[in-house]
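A single protein chain has been removed from this complex, and every other one stays in its place.
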Amino acid sequence: MARAAVSGRLAGRRLGWRVATLAGYRDETPDARTLVFDAPGWPGHLAGQHVDVRLTAADGYSTQRSYSLAAPADGDTIELTVQRVPDGEVSPYLTEVLSPGDPVEIRGPVGGWFVWRPADTAPVQLVAGGSGIVPLMAMIRARRLAQSRIPFRLVSSVRSPAQQCYAGELAAPPPGDTGVEVTYIYSRSAPAGWPRPPGRLTAADLSAPGWLARSGPACFVCGPTGFVEAAADILVALGHDPRRIKTERFGPSGG
Amino acid sequence: MGFVSRGFHGRPRDTGVKLPPGQYLTKDFPVLSAGPTPRVQVESWEFVITTEAGQAHRWSWSELLALPSQTPEVDLHCVTKWSKLGTRWQGVSLDVLLGAVDTAAHFALAHSYGGYTTNLPLQDLLDGQAWIAYRYDGGDLAPEHGGPARLLVPHLYLWKSAKWIRGIQLLAKDEPGFWESAGYHNYGDPWREQRYQGD
Partner (left out) sequence: MADMTERYPQDSDAHLDGNALAGPLSEIFAVDLTVAAGRCANCGRTGPVAALHVYVRAPGLVGRCPGCDAVMLRLVRAPAGVGRASNGTDGADAYARDTDTAWLDLRGTACLQIPVPPA
């Protein structure tokens, strides 16, 4: 991995816009698509980092959105998972129009704060609201790539099971990849007989045995601002050291 | 022109109407803010004009509402490039408020609840060019759009129409406000496309 990425761009250079080309895609849910890009000269990145994507119309109008890298780099190949927002401006284009061979401008990787490195020794609690799961999945995949045995726990809150990205991969990780506990929370509708009724995140959801504050896990919380602040407040109230809680807020709509 | 994203159009941008250079027409009313929305109770709301000599003229909410008001219908032009035409407001003209004020100042600095500021020449507040507006589109002005009351100066870019207006300071010397001291144009005439310093 390039030195710049390993150090989280401590020793870096200024970044600019580069062109990446869509190589392929995978639909994760009816509303979310993973875009696989070819980004020549990609310097590598850390789990949790993101890129900014810029689109430009023929008349010069342009707009930008940020998307988290969903997986470790595979040479020059990077992945973003984009949630389609109803009446959004950018996400419908990325998930319905952008086709293999089309270019996009991207800037990154950026964001050295909300990252997990395989060398970090603490157990890791990941709390995801909706599309906030993307950078956290990057961390889970980085853990797998590094063949790490650090205990991870993912709490993922989505509206209903149909919205849960990566469910198959989380349910059936590759052989030898153990130690990631996953708990699904549904905020609007749950499967029949689901032990936890649908509703917002509560302290009980973040108090699993083995994952209490006194174990000192590193906590990563990602999702819409309202979710992140509620989750962080719960973690602090449960006794987690605020300095062990890292947060990344997405816009309320994401765009 | 450089890079173009194939098949990307963005939101529909109506080109049939005459707009200031670089602007796009919008049908909704985007909410922009540099900070949390102040929640101001009208019971404690106050608008103060302070002269260069330090003399303060104050109006409470009920005093403001008791003043003669107008119902201007104006076009709004935001420096972030959206324009919204034919917006309907109700408010008190600054001609009425400044009519009671004795001043030789040439400059004004508007202050908002929450700390925002914006500056403009005093003459741009006069002669039917500016209002303290408290109703929009037939209803009370919502907090996200600057309620209980905002400054409305539609001939300049919308950042000059300070939301959550609290007072206007009259000054002998011009003092750049929040965006003017961070790269935006000191005056901000949309028809001369004065967005940034040096434009």
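Chains: A and B, in written order; residue numbering restarts at 1 for each.
Criterion: a contact is a pair of C-beta atoms (placed from the backbone, for glycine too) under 8 Å apart; a residue touches a chain by one contact, two chains touch by 3 or more.
Please read these numbers as outputs of a predicted model, since none were measured by experiment.
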Practice item. Consider the whole complex, including the chain that is not shown, and state which of A:Asp76, A:Glu89 or A:Asp102 touches that chain. Key: A:Glu89
Check your understanding: Of the listed residues B:Gln55, B:Thr71, B:Gln123 or B:Gln197, which contacts the missing chain in the full complex?
Key -> B:Gln197
Practice item. Tell me which residue among A:Pro43, A:Gly108 or A:Gly130 touches the hidden chain in the full complex. Key: A:Gly108
Point to revise | Contacting the left-out chain in the complete assembly, out of A:Pro100, A:Gly210, A:Gly226 or A:Gly239 | key: A:Gly226
Point to revise | Touch residues of subunit A, complete complex, unshown partner | key: 7-16, 50-52, 61-64, 66, 89, 107-108, 110-114, 224-226, 246-253, 255
Point to revise | Residues of subunit B (touch criterion as defined above) contacting the omitted chain | key: 10-11, 24, 26, 28, 30-37, 79-82, 115, 144, 159, 176, 178-179, 181-184, 186, 195-199
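Rule of thumb we're sticking to: only the chains that are shown with their structure count from here on.
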Revision key, fill the gap. Whole-angstrom distance, CA centroid of subunit A to CA centroid of subunit B, is 39
Study note, to complete from the structure: In their shared complex, subunit A is touched by residues of subunit B numbered 1-11, 13, 24
Check your understanding: Which bits of subunit A are touching subunit B when the two form their complex?
Key -> 17, 19, 55-61, 63, 89, 93, 97-98, 102-105
